[in-house]
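Removed from the display is one protein chain of the complex; every other protein chain stays in position.
Up next, subunit A:
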Amino acid sequence: MKLASFLLFIFAFTFAQDDFAAFNGDEDDVQASDDANVEVIDDDEPVDFSEFNSGVDVGHEMMDRNDDELDPDEFENIPPSSKKSDDLKVINVNEVPNARPVKPIYTIEYGLSAVIVIYIVNYVYGRLTNGNIAADWFSAAQPFLESQFALVGDDSSQKETISSLQMTRDADHVFSIWCSGRISVNGLLATLRLNKRQDAMSAIYSTYIQPTSDRMILRFSMEKMEPLCFVLGKSSAVKDVFENYPDAATFCADKIRSADKLGLSNMSYVAETVDSLSVFDKKMCNLFASAKDSLISLHVSDSFVGPRVPDGEDTEPISKVCIFVFDMKDVQQNATQFLKIAVYFVDQLAKFNLGKEAYEKHKRRRAKQAEAQDRIRHQERQEEIARKKEETRREEYKKMFDEQDPDKQKKLEYDLNKRDLKRQNRKQKPRMSFRT
């Protein structure tokens, strides 16, 4: 704007000089008479600038002293303000609604804080409830465990093997106890995997979306047992074990069969051989029938390596195990009746013999499976070696093509061709037989 006004001024000045050209040289013609009174009008009054030593506020009239800068003719297409000073209304502060500053209301923040408080209260209550369930279970199971095991509860921080007689809290919903010192078994790890009552989200999920119940897991580490591998239980649980445990997937047949012939109508099994189910005699079948509503799965394996782990991770060492999973609808029944059924089964399993014929069949089958696995591993190794060779070859060819020096390139090409020829000759060369 200032540049435009400046240019306009220059332009006007230039033309103004031309306008006044007629008067050039006529100054001598214009003479004032001697008796003329020349009144000197001095519009520019001297301004006292001392009051501005501290600075000039923006908007002060001194800032806009030269009104020529704002020429109304410069403003095109802008309608003149139709408002006159008389049209402006005077606003009364008291009449304007919400003129005063309002205090902020943190509605959502209060709501979120209330949710946090409820979550914390639920956490404390859930943790206490789970602790009470575990305590009830242990108080009911303790007499039987003490009668069967020399060590009930192992405090790993203590050097001496003294029964701690208390469960370990692995998490706020997982409690476990280790018992050892018995015939037939190296040890029993009894784990109570309860619902996550301390976590509100998990509690809602397990109640309304995917109902789950508390579980008792009894894992017996066997001292000795016949080479068996089978899984018995509810269909979904058998399928879950079959998919997630490598030993069941390797040794058991693919098909899940019904356990009707064992007197367990709503149960299924997968087994390495049908002979392995001979461990279920009549008494055992009756005992399992009494617990079939609560029994989720029974996993027996002489080559147990734990659940499937991601590639690169180490699996557990191979061991002989018998794992019971019971539904804990009734804490007392689980701690007494089902625990006794499990210990009885383990004793029978330790005494069980496959029989010579069944044992031979089993050995042959395992040998075949081992051979098949070796073949697969060998094939994979060969493929890996071939792939590496191909990659090396590609790199050498790439190096040859990228070589700038033609002599070196020729030498590299010659070396590669020589190596290829040698390889071809080695393949085509017939094998010599030294028969006499």
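Everything below uses one rule, namely that contacts are C-beta pairs under 8 Å (C-beta built on N, C-alpha and C of every residue); 3 or more make two chains touch, one makes a residue touch a chain; residues count from 1.
Note that in this section contacts and distances are computed from a predicted model.
From the list "60S ribosome subunit biogenesis protein NIP7 homolog", "BHLH domain-containing protein", "PAT complex subunit Asterix" or "Cytosolic 5'-nucleotidase 1A", give the UniProt name belonging to the chain omitted from this structure.
"PAT complex subunit Asterix"
With respect to the chain omitted from the figure, which of A:Ser202, A:Ser303 or A:Gln409 is a touching residue?
A:Ser202
I'm checking contacts with the chain that's been left out. Which of A:Trp137, A:Trp178 or A:Phe251 qualifies?
A:Trp178
Name, in rising order, the residues on subunit A that touch the hidden chain in the full complex.
104-109, 112, 115-116, 119-120, 123, 147-151, 154, 156, 161, 169-172, 174, 178, 180-184, 186-187, 189, 196, 198-199, 201-202, 221, 223, 306-310, 313-314, 316, 347
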